[in-house]
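Of the protein chains in this complex, one is absent; all others appear in place.
Going by the order they are written in, the chains are A, B and C; count residues from 1 in each one.
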Amino acid sequence: MIVAMQEKATEEQIDLVIDAMVDVGVNVHRTTGASQTILAGVGPTAGVDLSKFEVFPGVLYVHRISAPYKLAGRAFRPEGTVVEFPNGVMVGGGQVQVMAGPCSIETRESLVETARRVKAAGGNFLRGGAFKPRSSPYAFQGLGIPGLELMRDVAEAHGLLTVSEVMEIAQIEPMMPYVDCFQVGARNMQNFNLLRELGQVRKPVLLKRGIAATIEELLLSSEYIMSGGNYDVILCERGIRTYETSTRNTMDISAIPVLKKLSHLPVVADPSHGTGRRDMVAPMAKASVAAGADAILVEVHPNADKAASDAAQTLYLEQFEKLMSELKVIATAVCRTM
Amino acid sequence: MIVAMQEKATEEQIDLVIDAMVDVGVNVHRTTGASQTILAGVGPTAGVDLSKFEVFPGVLYVHRISAPYKLAGRAFRPEGTVVEFPNGVMVGGGQVQVMAGPCSIETRESLVETARRVKAAGGNFLRGGAFKPRSSPYAFQGLGIPGLELMRDVAEAHGLLTVSEVMEIAQIEPMMPYVDCFQVGARNMQNFNLLRELGQVRKPVLLKRGIAATIEELLLSSEYIMSGGNYDVILCERGIRTYETSTRNTMDISAIPVLKKLSHLPVVADPSHGTGRRDMVAPMAKASVAAGADAILVEVHPNADKAASDAAQTLYLEQFEKLMSELKVIATAVCRTM
Amino acid sequence: MIVAMQEKATEEQIDLVIDAMVDVGVNVHRTTGASQTILAGVGPTAGVDLSKFEVFPGVLYVHRISAPYKLAGRAFRPEGTVVEFPNGVMVGGGQVQVMAGPCSIETRESLVETARRVKAAGGNFLRGGAFKPRSSPYAFQGLGIPGLELMRDVAEAHGLLTVSEVMEIAQIEPMMPYVDCFQVGARNMQNFNLLRELGQVRKPVLLKRGIAATIEELLLSSEYIMSGGNYDVILCERGIRTYETSTRNTMDISAIPVLKKLSHLPVVADPSHGTGRRDMVAPMAKASVAAGADAILVEVHPNADKAASDAAQTLYLEQFEKLMSELKVIATAVCRTM
Partner (left out) sequence: MIVAMQEKATEEQIDLVIDAMVDVGVNVHRTTGASQTILAGVGPTAGVDLSKFEVFPGVLYVHRISAPYKLAGRAFRPEGTVVEFPNGVMVGGGQVQVMAGPCSIETRESLVETARRVKAAGGNFLRGGAFKPRSSPYAFQGLGIPGLELMRDVAEAHGLLTVSEVMEIAQIEPMMPYVDCFQVGARNMQNFNLLRELGQVRKPVLLKRGIAATIEELLLSSEYIMSGGNYDVILCERGIRTYETSTRNTMDISAIPVLKKLSHLPVVADPSHGTGRRDMVAPMAKASVAAGADAILVEVHPNADKAASDAAQTLYLEQFEKLMSELKVIATAVCRTM
């Protein structure tokens, strides 16, 4: 950590800060400039709340020098993490993966049609939500565990893996037989108790960036899972909230290369939530693969306009098939397969 | 709801939209202008996902006309809600309330000192956290239920009410004997399952605005609680995330009068989280009362620099006492007591 | 325009609003629902400040129905605009263009080396700044007109077109002989006097999106130029300000397909300013082409670390050449040439 003192800071103020730094367990190196004193604290500060130093009298700025995460940092595994699933499918390797399906699991008929065409187009994962707490208390809330049973059944019949969102600790255990990958939604990115429990699980976790989360906060949340021993974390960019309203969120494509640089974890892009508009999904999916995404998560439905949730951003199956053929060309252009 | 068609929309496209509007249960009134057609849908749309209309061919804009919340709207109780506590203390009436205490409950000694001086200075609520999942997995995590027992004990001895944060459904029941008001934190503002359960409780709920939540989303979340029958909801502005970094969050003081206009619910301001800096708490507390806040929620600690969490934004007790005397003058200036 | 009245609005309030609507020149159609009245105003409102209706007593919401721009809208030229330069180079057609050069024009030697390699790699435009008012009053401020003379000279020798930023009306005339395309910087996107003057010019204008400008505001600014008769406007996405700090700005890649949908004007992407980091330029340039950009604007310098301005985001020429070969493959993947 670095503490920069104000130009007029007194020796007494400087000593107080040095004492407090020693208190939190760092060794202090002092640099006295013509106009300003700088204190460099060397030692472990990952668990220390540095902001309290900011309000010490005479302090100008406080900076954390080391990243507050360790396990998620690129240095921990410079070669990059490849998450391998039971059937050999890998996320983070040479092949760009596609995870597709409805926002909410609805009927068997609709899901079978979806699975068949996702598989045929080259997708390896069937996605679908069973628990759908919605922002309006008056909207559809999901099928629950029976929905997941249905999804597992249909996915197996078509050779697909399953991804579904877990919303509470109490759902982890009952979901275990049905999902190959737990998804943590944007609203739960900082539900630290849930993250800690998922650290105990031995299945991959797809962790979505919160709608106002920084990249550092996303990595810190992945650290929560990894610190429990579960290193199979997949990070997901799904749009952030900005002042712009022509798209539902602003999809931060640059988060993809930034995450790949700062961390060894695979990165998936979700252009459905990233834009909230069906007609923007294809260009943003292509942009994501061009920018280095390891996988694409996309909402599709045989009758998209009538989807029980997220209809506006859900692709028709024909649109999805067209997108898949376009994505394959882009994947090749960035030296990957699909 | 209103659907504005593009200038070149065909009759066929217009008919498709009209059919879909009828499908969701509204009566459609059509206005055909020289260059543009407008469709007004009259009927209940609170549970309808209107965004799907945005991607219909030929559609320019879709607007929800009625507010998506009903119970939380000012029209539901034009005279305003006053939340009354067992000892007769009221939030939302003529008296501006103060809720003060440490971020985390730590020791009895420290809590007794805090309670004594909060009460003496005119505060009616003791606040303190018992469950503290932190953004770093390596930081202090709270005392749990024993902490709440301690808080209840100390509060009762000093004639204070208690406020503490509930983080999961499973905590509601065990917390019941110890808290007079459940606090829902910013990260849980859209934890709809938790909100629904709190709708069943017969104790007031202090609902914090999410760090990137709009005012409409905050009101929609309060609707979740109220739709369960619990109308004693207190809204809380605690700062939003913006591009500005000189304060931890940007405290949206204008949310106070906007909420008072749109809703009948009382509004509390939290200048501690709103700014994240001890030296900004006093001016922002004064601004909040001047702007019409019904209560102030503030972090205080006898040894603020050593507080186990949120040290940077925690007031010393002397600072708190000075602030209380200043706030009383401001309250008087806006025709309220304290 | 649409005015939605509050549920309890009186007939008197409704009449007041209708009168004011008639005053601004629209025909009013009234829809009276069970709980709410809606007033649709049909007629030209592009020059009307609608926000004043929002504060009329009894009003809930006011919405502008037609886009406030006309000439910039896709409907004005459904087939899309192709901007053609004197030498036949086109922006907005099948070929993706590249505009490259230093942030600031510095020495002839450096510029010659840049021009030679930009041309060899397939670029058709040399860019460079001559007027550089900087955010610090203590930094390098540009070479002025002599810098532009140098640029024109070098560009011509290599068969390149020139692009340079104009900052004030007084600079337009003296710049005329030296630039093929005027660039308007992000800070001047709403300098309406400058835009109006550029509407009188018969050279293309590259208009950058302001750092906090919405897509609608960008289109409205382009309308200023077009309403003067200059229809050769090229829109530029160059990153917006958000809460995220790991990149200097957040490059809004989705603005590219959104602009292509709402407007007929060509769109160029600037990944140098969009990210502010050399190591992020290549992935974001690729993402931009994949998302449909008509051109890429990029900062390059033979000795990037020593560039007089924007060094952090400037590519070395070797990096640029590598990027060009990668971009060609992406362009082909989206059915374009380069």
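Methods note: a contact is a pair of C-beta atoms (placed from the backbone, for glycine too) under 8 Å apart; a residue touches a chain by one contact, two chains touch by 3 or more.
Because the structure is a prediction, the values reported are computed rather than measured.
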Option touching the unshown chain, where C:83, C:150, C:167 or C:259 are the choices: C:167
Residue among B:148, B:186, B:206 or B:280 touching the omitted chain: B:280
Candidate in contact with the missing chain, chosen from A:119, A:152, A:241 or A:273: A:241
Residues in chain C touching the chain absent from view: 20, 46-47, 49, 51-56, 68, 133-139, 167-170, 187, 190-193, 196, 210-212, 217, 220-221, 223-224, 227, 241, 248, 276-279, 305, 307, 309-313
Touching residues on chain B - with respect to the absent chain: 212, 214-216, 240, 242-247, 250-258, 261-262, 274-275, 279-280, 283-284, 286-292, 326, 329-330, 332-334
Touching residues on chain A - with respect to the absent chain: 2, 4, 6-8, 27, 29, 31, 33-36, 38, 40, 42-43, 60-61, 63, 65-67, 75, 241-243, 245
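Everything that follows uses one rule, which is that only the chains that are shown with their structure count from here on.
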Most distant chain from chain B, judged by the mean position of its C-alpha atoms: C
Central subunit by CA centre of mass proxy: A
Interface composition of copies chain B and chain C: same or different, split at half: same
Centre distance in Å when chain A and chain B are each reduced to the mean of their C-alpha atoms: 27
Geometric centre distance via CA averages, chain C-chain A, whole Å: 31
Separation of chain B from chain C, taking each centre as the mean of its C-alpha atoms, in whole Å: 39
Junction residues of chain A - those touching two or more other chains: 212, 279
